[in-house]
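Before I ask anything, let me first share the structure, which is written out below as structure tokens.
Note that one protein chain of the assembly has been removed; the remaining protein chains are unaltered in position.
This part shows subunit A:
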Amino acid sequence: MDDAIYLLAALLLPYAGALVATLLPSNARLLAWLAGGVALLTLGMVGLGFAAIEAGQLPRFEIAWAPELGLSLSLRMDGLAGLFALMVSGIGVLIVLYARYYMSPDDPIPRFFAFLLSFMGSMMGVVLSGNLIQLVFFWELTSLFSFLLIGYWQNVAAARNGARMALTVTAGGGLALFAGVLVLGHIVGSYELDAVLASGDAIRAHPLYVPALVLILLGAMTKSAQFPFHFWLPHAMAAPTPVSAYLHSATLVKAGIFLMTRLWPVLAGTDAWFDILCPVGLITLLLGAYVAIFQHDMKSLLAYSTISHLGLITLLLSLNSDLAMVAAVFHTVNHATFKASLFMAAGIIDHETGTRDIRRLSGLNESMPFTARLALVAAAAMAGVPLLNGFISKEMFFSEALDVATAPSLLHGILPVAATVASILAVTYSLRFIHGAFFGPPTADLPKKPHEPPQFMRVPVEVLVFLCMVVGILPSATIGPLLDIAVRAVLGDATPRYSLAVWHGFNLPLAMSLIALAGGVVLYRLLYRHLNAGLEGTPLLGFLDGRRAFEQVMVFLSWRFARALERRVATDRLQIQLMLLVCTALLAGTLALLPHGLAPGNVAMTTADPVVAIIWAVGGGCALAAAYQAKYHRLAALILLGCTGLATCLTFIWFSAPDLALTQILVEIVTTVLLLLGLRWMPRRIETAGSGAPVARLRRLRDFVIAAAAGLGLTAISYAMMTRVSPDGISREFLNRAYKEGGGTNVVNVILVDFRGFDTMGEITVLGVVALTVFALLRRFRPAPESIGVPDQQQGDAKDWLLVPSVTMRLLFPVIIAVSIYLLLRGHDQPGGGFIAGLMLAIGILVQYMAGGTRWVEDHLRVLPLRWMGFGLLLAVGTGAAAILFQRNFLTSYFAYADLGPLGKLPLASAVIFDLGVFALVFGATVLILIVLAHQSVRSQRAAPPPPLVEPRREPAIAGED
């Protein structure tokens, strides 16, 4: 089948469930039903995939994502992916059920299930990805969600630290993996898994094989907690137990194993593969098992045992033998079942007794006999006791170790011994787990009185333990077909014959098993006294402290090194940063200009008009003067700035841009008023004699040179550009189509509201956001104490101040409104439009403020700027969306002209409605900015002791809004 949509469902269902979970109330039962349902559905999807595989198909699903770049979302499920997807979703169901009873109602439960489901989705993404880059993406997502899950109890320092450590190690490894995958893709020429899997020989023969291998293995080893990256896993035990049970049995740590298995056909089979992985796996196997014995915390014991088993699987994969590959996959499944059940059992004990410390626990067999039996069976499976699943995969391991031991190298030779030693240790820590907690005299010294957990909390453990037994007794009838499908997906036709029987007769592996069992019991007896002495730390290996090394590295990287680097190359001073920016721009401009030179262009200059020259003599002079005065004479600088603005505005008129000139002059007015309103809050600055220290003078000289260079450069570029023929752009098209397709004769306006309507919509959104930000910032405005008082100009009786102008201004209000509407309506055909009309109307309001004062206007006029803005934005978006109703693209416009007889023709383009939205938003935003600023003067006087002349009055609502 080529379009297996259920694969997409298996990937997306968990994420969808997570989204829903965040919206639900904190109700464990409801959330567990949701999460369990989602996990079950996902499991069902995986089941569909298996059905397809059974039928001889390879289910895959692809959606083109960025086809130009050859990127697509690609999912595929072969046997191996299916097996892992089965573990992820199947154990996921059990974990949800378990967590339902484990989590306390005081915990934020929606968050827990949302993270858990998201993590499940990410794992599905890893195993089902048909593209390597996509795989890495989901790989990093698993790191991220495991971080969130491990740190779920955010108020616990250990959880935060453990989560951070796990994230740093696994996500760091993920980066290495990404690099490795890029190299691999470079070798193959494609990132599609099928292509990669088909070119194993080319990859192994390529000179970049070893770098790719090392990088990819770094990713796998960090994820699967292989020595020397194993240290994060025990610290991740600060997570809630369902999380540990999920992450460290079937999912997170198995992602590394999955990756190595997935790429086994193309990466394995070389000496480099063996030389890297075999020592790593061997050390991890032995170290984990040895350290596990000396852990007092049940979860820590299980964590180290997990490390050890992961080492075992890695070791099997490293052996470059097909049979060992089979054993690795088989042991992966077995480990997932017994380790998940053991974690859950440890969680039950913690939940019902209040402690996980083996030294304190004793004799729980009496108070919780059923849990004790379950844990006993699971631990026996971990130890490799016959008739349980762990035994069979361990036998396979032994026989593989014996097989390769005939090879000449020392590493090969010691494998059988190492395997036996590791098994002895495994038996010892399994015994410790069981004997320490469940046997011995019952103890009363526990935080809680122990009893059996709720019935359904045990169900997941029962299911898993049942699986351990069934697989252990009838392997070929139960796990056989599944394993066969999975292994065939890796090895293809080269799949060797293997036997999944419990009994292979009396042979060397069986003898090794027996030695291990006996040796483990003996070792436990020998260590019994030492273990019960309650000492912390691991004998002989106490110096190996991964966490300390990790922290030292982190402190160096993120503190000392970063600080030193920052001191050397960074600055938090704005002036320096801006100077660097300007210099960089200068440099870039110069470099771009150099190859072309600055020779005069190919167009004759137009004759200079003396009026323009005079305008710019004034305008340029004003600019220079503004620059000179801006420090000590702010008002003067502001006036000079306005002059320059006027010069710009005149230039626009002169050179045929009426719309621009209108906009410029209105913006000029509004900006000037804004800045005037701001002036009074600035600190007083008194000019001091002299020009400061020599250093300051030197600095100014430097800035002057830079500024002069920038100005000269821009002059040169402008001149060069203006004296050359401009390339034929799209402007002519706009002119040609403005009337035919946009229904307007004012081409600038048609471009704004029609051809480039989407840009305009973005722009008005920005304007709205700015206005809201201004509003928000000023709501909590605290002026400096020295500027709170009433300014000199307002002291005393100012009643008749500006009497004539204010009457005129009031009279002008309706005129301004009328002109504004006129400008709006004619905007599509003549200069005008939404921007201009909106600004005009805002100025109308502004003038009223100037005429009557803030209080008077706020008492008499209620402008609701927020509603205007909302209305405008809705109208603009709505007009655009209406086009969709007519099966057109977003913002496609429609137009007609209504003949109003003697009144002339009224343009009825839908773009005009869009322009109305622009108008409303521009008006609302501008007014909002202006009146929140103007309102500050009223507020601050209230904060200051009231001046005697002002009688107390009703406080007007801020900006007319609630």
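Note that contacts are C-beta pairs under 8 Å (C-beta built on N, C-alpha and C of every residue); 3 or more make two chains touch, one makes a residue touch a chain; residues count from 1.
The rule we apply is simple: contacts and distances are computed from a predicted model.
Here one chain is missing from view; checked against "Chromosome partitioning protein", "Alpha-ketoacid dehydrogenase subunit beta", "ATP-dependent DNA helicase RecQ" or "Na+/H+ antiporter subunit C", UniProt names that protein "Na+/H+ antiporter subunit C".
Of the candidate positions A:Leu491, A:Ala637 or A:Leu846, contact with the hidden chain is made by A:Ala637. Of the candidate positions A:Thr478, A:Thr651 or A:Thr892, contact with the unshown chain belongs to A:Thr651. Across A:Ala613, A:Leu803, A:Ala818 or A:Ala881, the residue that sits in touch with the chain not pictured is A:Ala613. Annotation: of A:Phe439, A:Phe466, A:Tyr739 or A:Phe871, A:Tyr739 touches the absent chain (contact as defined above). Interface note for the absent chain: among A:Leu474, A:Leu778 or A:Leu874, the touching residue is A:Leu778.
Touch with the hidden chain on the side of subunit A covers residues 572-575, 578-579, 582, 605-609, 612-613, 616, 619-620, 623-624, 626-627, 630-631, 634, 637-638, 641, 644-645, 647-648, 651-652, 654-660, 663-664, 667, 670-671, 674-675, 678, 681-683, 685, 703-704, 706-708, 710-716, 718-719, 721-723, 726, 729-732, 734-736, 738-740, 745-748, 751-752, 756, 759-760, 763, 766-767, 770-771, 773-774, 777-778, 781-784, 829-831, 835, 922, 925, 929, 933.
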